[in-house]
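Removed: one protein chain of the complex. Kept in place: all other protein chains.
Note that the chains take the letters A, B and C in the order they are written out, and that residue 1 is the start of every chain.
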């Protein structure tokens, strides 16, 4: 079996794991107050290029989204997101669990547009009854999106401008940020993100860590008493070192970016493999997730030899499936994929 | 000024108020345990035709929706509603405040269809990742809808069947049920509703009471320890008599239905007034709310003489406005409306 | 049967009811935006003596407590209260329902002391691990307390000083404030309360209204977008006039204070009735609630002729019961009480 189902199938990137092993016997203070957390924060701030940014580590993505959204929204506010946004569709209602509405706005290929966000806000404030409605209090975007697509710098700048006009913080879910940053042809840098977003996170779980996301708060927008709020939500790890050591490793000598680049290279190879064999792509993804439309019978044929991710039904006879790469994807994996496809096509 | 802005502009229907006055000096036990609450419950059960139904009184509509939805949903569930449903759009996120998602499903003129609800459920359970999503745990409909439209018996039967297939209780928001039941040409009776819905409420606030909604739970679906759950949500009135006496009055000698019928008659007259003058209707409403598309300049002209409800922007030069009737609408009101319209049309 | 079980057994004070009747046919805008709400707010601000205070009406006491506490606390905070405080003991966990802890601090006869509150805060901030604990973010007191007792001006001043030292708003639950203000010998005025508290409410339900509490926010502490937050909690009445008209009546010509004074006079008479017959008082209450320790057999004897409130078990053979007065208590009630007691004592 060869595995392409997701980018979190293997454990930690070997260099990350090695740092956990090396530091294992050190006695360190708990709850994120250890020196590795401090080191990792410094390195991230350096990568981001903003010394006064504030970095916090949280164990998982859904948790991070819920913590950030619920601590930053005010009582009467909800968060704007694409209907396909992870918080809207695939987090089991974890935002609503905190008491706040996810306000769904139209999307295209997983992306919001400045135009649609602005139109929503204009309609909202133009409605005489808007005091009886949930106020838009934040905009959530994912980059890459759930469909692997990316915002351009222009698009991001425009959304950011609308957010500032309406005084809504812009929050970027960067669960797969490594792949967004290293995508060929993207014009969006980590520094751009820091400039245009108010808060974002740099995903670890899906980019070489066992777990962990690094939230970056810009321009003083970290909520007061954040540690207590995190604890209150059950999201404070006792051994905070687990996150600190891993992010220290990821941001040493550019490992995080290397992981991203490697997976992108592998994804481009997969793209070529499918393209050259005439497969249909659900959309054009420039990142590590490729969405292919497979005929159901074909899916059956390969399913015992290749693991892929179910995405959605395409039509009665076809399904959209995901092939994802990561640091753990190998040359052998690609070769095996080719073999399996060719044999199935011939069969 | 003549008032058509909504159906809750005047106080209580005179007969309701009279009962409050008559019973005012009686000493009655609190929290809904008084004899008038008991009487009112009996009369409602009789009207509904189901002796084993369970009736509970709650002060307001948004509160009723939040109490019913949040006590009946299970932990992992959300409630399906039209995007235009009151709980989705105009209750300031009160369902989400209880921790649950409102799952928006397509609508037409404010109505859900059995087909769309079924399609949603099929897609949900057909998605291999649905354990990471909010389960559909209830269906919310309003009857009349927020656009004044009504379900037919056939439509309601079909939705009910889908709900039963997927084991989701069907909840009808009857804030304006009086007008739905007495609409000319509707084929849906209170008994049908009791048969097809699992829980519904008979709205008082918008049909002659100062406040109060009567929730009817069918077939044993009232949550255990309901009084405590209501109190926990701050929704238990100390002087429960206020609700009991009013509903006792409303369900004595068919007053509730009379109120509905009167307002429908008045609404039909209003319809005629606008129709005969060539105004455009936003949609065809068979109940006490009529939605008219007015040219913005025309709106300006009449706004100091007629109060109407802002509904939504129609286009850059037109607006949808609501004209609602109630027990308090008078012949003089209609005449004045005609005068105002005619003068404005001439001007 | 003669009724002393509580102060919310009868309907509205006749003058309050009369105002509801008089204004019933007027068409008024909804959600608290009508002229009677405005008038009532003005009159209350005048009574309070602070023109820039902000007044809001909410239907019930538990609801008011939940709305005020949950909109004013910050994410990491809880509210300090006596273990016997209404929010701690008798509101079915409605504060916790909003996500916040009620921090119980020792009490005496229902009262907190500045000393205990200060000791708690000192211990809290002196604990090196307090970031892992719920921060004290507000102090809740009731005046009169659940035991009918009152704070002196000195006690209130001291608690207020501690609150200011620790930057915690002081919130007074005035469900029975009428009786506190008109108690013989109290040295606390409404003006004192406005000076010493940051937010308090003037109870209507237990002082002559059918329902309704008037929250007074001092010195700009009303939360932003309060109406939306109230709606979000299901606590916004459509016919806000119901509250406005009643409070307008209560604060016209000093009716609220008269109601308080009358009930106090009646309570003093009850006190005398029990005292002269040698009954034991659970504690010395200067307000409209009197707590008497009755032998269980004696309770049985009178229970079909006098209604009282169960309070708590005293010991295996005695029970604490409450006798409360209100505007609806009559001379005949007192006489009947004497008769019943005397006959039972003789039997």
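As a working rule, contacts are C-beta pairs under 8 Å (C-beta built on N, C-alpha and C of every residue); 3 or more make two chains touch, one makes a residue touch a chain.
This one's a predicted model, so the numbers in the text were calculated from it and none came from an experiment.
Colleague: Which one, C:115, C:132 or C:184, makes contact with the chain that was left out?
Modeller: Within the whole complex, the residue contacting the unshown chain is C:132.
Colleague: Using the definition of touch stated at the top, determine which of A:66, A:117, A:172 or A:263 touches the missing chain.
Modeller: A:66
Colleague: Determine which one of B:43, B:176 or B:232 touches the chain that has been left out.
Modeller: Per the contact definition at the top, the residue touching the missing chain is B:232.
Colleague: Going by the touch rule given at the top, which residues of chain A touch the chain that is not shown?
Modeller: Output for chain A: 3, 5-6, 8-12, 14, 17, 20-21, 23-30, 59-67, 91-94, 97, 205-206, 210-211, 228-229, 231-239, 241-242, 307, 328.
Colleague: Over the whole complex, note the residues of chain B touching the chain we left out.
Modeller: For chain B, the residues touching the absent chain are 31, 71, 74-76, 99, 131-135, 223-225, 227-229, 231-232.
Colleague: Spell out, residue by residue, where the missing chain touches chain C.
Modeller: Touching the chain left out of view, chain C contributes residues 76, 78, 89-93, 96-102, 104, 123, 126-129, 131-134, 310, 312-313.
Operating definition for what follows: only the chains that are shown with their structure count from here on.
Colleague: Among the chains, which is located farthest from chain B on the basis of C-alpha centroids?
Modeller: Result for max centroid distance from chain B is chain A.
Colleague: Two chains share more C-beta contact pairs than any other pair here; which two are they?
Modeller: Chains joined by the most C-beta contact pairs: B-C.
Colleague: Could you give the separation in Å between the centres of chain B and chain C, each centre being the mean of its C-alpha atoms?
Modeller: The answer is 34 Å.
Colleague: When the centre of a chain is set as the mean of its C-alpha atoms, what distance in Å lies between chain A and chain C?
Modeller: 50
Colleague: Give, as an integer number of Å, the spacing between the C-alpha centres of chain B and chain A.
Modeller: Averaging C-alpha atoms per chain gives centres 41 Å apart.
Colleague: In chain C, which residues are in touch with two or more of the other chains?
Modeller: 228-229, 231-232 - these are the residues of chain C that touch more than one other chain.
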